[in-house]
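Of the protein chains in this complex, one is absent; all others appear in place.
Right, chain A next:
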Amino acid sequence: MGDETRQREALLEAIENIADRIDNEKKHLTDLDSAIGDADHGANLNRGFKAVMEKIKDMDDDADVQEITKTVGMTLVSEVGGAAGPLYGGSTMTASTELADGITAESSVAFAEAFLEKLQDRGDARVGDKTMIDAITPAVHTYKKSIEQDDLPPLEALAKAVDAAERGVEFTVPIRASKGRASFLGWRSTGHQDPGATSTLFILEEILKTAEQYLEGDTDVDATSPTIPDEEPDELEEE
């Protein structure tokens, strides 16, 4: 994506869109959390993103995208108060270093991977535990594959990632929680959609919505592979 100013503008717009979305969905998220958790996910995230908006307003005009992203992470860590603080905030802080040279297809994949790695490390959760990992893991893997292997334009890769996250959220409904507060409910956690996976999807949807204003490409996609992989993978070239 274009020059520094434009990247910065896109990033700030994405953050604002996320903050607005969380504000609009706070009751929805808290309702999901009251079914299987401690009924604070919406309120906690909303407090965090409100604080982020305040912090960002006070930042220097020449702050770069890495600095802005790191500030978002630090503010979420301080203000969210629930597990979502260290999970979203801590992972954003760690991954922000990948944006030192700006936002490119390459650096955004590196950011996504670093974010996922930190999230797994901090939360100690795996796919199938009924957590935000169930939404973010397929999204990150789909994004990476779409960029690095299928050579898709970033906007299309992002649209596929969002589609994958949506499937991940649906996947949390029938399964039993084995991490987080919902795990205390055992089988009673089945049949409920995970609030953390849901907020992850909302955030990704807002990033996509913002990217549509700034990037060219097709967003009418689904994450299922349009091509059947070759039966024999290309042989590795020998050195």
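In the analysis below, contacts are C-beta pairs under 8 Å (C-beta built on N, C-alpha and C of every residue); 3 or more make two chains touch, one makes a residue touch a chain; residues count from 1.
Here, contacts and distances are computed from a predicted model.
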item: Identity of the absent chain, which is to be given by its UniProt protein name, from "thioredoxin-dependent peroxiredoxin", "phosphoenolpyruvate--glycerone phosphotransferase", "DsbA family protein" or "4Fe-4S ferredoxin-type domain-containing protein"; value: "phosphoenolpyruvate--glycerone phosphotransferase"
item: Touch with the omitted chain, as defined above, among A:Leu45, A:Leu87, A:Ile103 or A:Leu155; value: A:Leu87
item: Absent-chain contact - pick from A:Glu79, A:Asp129, A:Glu166 or A:Asp194; value: A:Glu79
item: Options A:Gly42, A:Pro138, A:Pro154 or A:Gly180, residue touching the unrepresented chain; value: A:Gly180
item: Hidden partner interface residues of chain A, rising order; value: 38, 40, 44, 47, 77-87, 89-90, 122-123, 180-181
